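Input: a single structure, listed below in structure tokens.
A protein chain is absent from this complex, but the other protein chains hold their places.
On to subunit A.
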Amino acid sequence: MKINVNALKLSALLLALPLTVNAAQDELVEQGKYLAKLGDCTACHTIDVGQANGGGLPFTTPFGIVYSTNISSDEEFGIGHYSLKDFTDAMRGGVAPKGNLYPAMPYTSYHLLTDQDIEALYRYFMSTKPVKQENRDNDLMFPTNIRMGLKAWNLVNHDSKVFEANADKSEKWNRGSYIVNGLGHCGECHTPRDAMFAMDQSRHFEGELIGGAMASNITPQELNRQGWTKQDLDDVLRKGYSRKGTVFAGMYPVVFHSFSHLTKDDMSAVTSYLLDNDAEVAAKSDIFNGHDKSDPGYALYTGFCAGCHGIDGEGKPNVSPALIANATIDKAAPINTLSVMLNGVEEQRYSHTHGFYAMPSYRDTLDVKQLTELTNYIRKVWTKQPSDLTESQVQDWVDQIEDSIADAAH
């Protein structure tokens, strides 16, 4: 019998082809799954009592309430009917098949994504479990309830261009910038907003009060001044705590759902970008200026804080963070120091062996005079910040914190 070698080769090829295509598709879905974690998509698109990606989480904005939508693969309620182009338009331009999206959806950052990453995300979402959950109507006041207005907003405030590498910087730095500014959408909270509620890029990453706490200034200047090393940033973003303190408020879920999943290389890129330095940075020596028992803040500190944070601010492992070297208290404006005193901090569990207990709220316990004395005292003992804040300054910050509690969209 004569064997047709060419026919054999062809059939082998035909057999192998679907497998290769499938393998490539699977890889894309896997990549999309990782990217979805970087983008923290599920955190906003899932409610406590709902299924993953089913939407429904309310975002209180100054204009009313916006609800996140169902982004599961369900064809009726989710985005299962989207084409790749529809998905790309939503991610880059904030335009979904049904109309413009509110910029609570951070397309204002996601537009930086490459085509390849957008496709990976698309493939991943198309592979997710369909969730039969209807979207909720937003509860916005006039005129923001008219989606047409968003077209005009986008025209003035949105630039949908894809990420462009900075040729003066390393590949690593650029990868970090891509993650942080794109999927990480860090600027959505950490960049102050202008009068149009768009990110004010002239003050990129300089910090913004949101939901009762300050999304900190994370410019390289500030992080380097505070003495963060690459390892400290790696620790705080991966584990939620570090030599330089812990994350709290809105940053806790970000670490939990998103940053803790970064690969080693991506994390290294992120920390290089944030510190604007590819090499490890030397740690600065920790500050402890010693107690001043004659200061009225001393009795407040020993009475209210030392039980958990330690008499010398050394903290307690798995209970509460140290104040020594803590970046939260080392800021020109003590908004976050006041914020944790007023709001407390919810319990944080990162794993079975790592976590922190809740910090109580002192809103009804400490008055402005005491808040001022305590804040000044903490600055005096554990930072180089001036400790001469006045009660009226503190009252102003307290008012700003309280006012910001309702405005918690992104």
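The criterion applied here is as follows: a residue touches a chain if its C-beta (ideal position, glycine included) is under 8 Å from a C-beta of that chain, and two chains touch if they have at least 3 such contacts; residues count from 1.
Here, contacts and distances are computed from a predicted model.
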Checklist outcome for this item: Per UniProt record, missing subunit out of "Indolepyruvate oxidoreductase subunit beta", "Cellobiose ABC transporter membrane protein", "(2Fe-2S)-binding protein" or "Pimeloyl-CoA dehydrogenase small subunit" is "(2Fe-2S)-binding protein"
Checklist entry - Which one, A:I65, A:A306 or A:V368, makes contact with the chain that was left out? => result A:A306
Checklist outcome for this item: Touching the unshown chain, subunit A contributes residues 293, 298-300, 302-304, 306-308, 311, 316, 319, 357-358, 360, 364-365
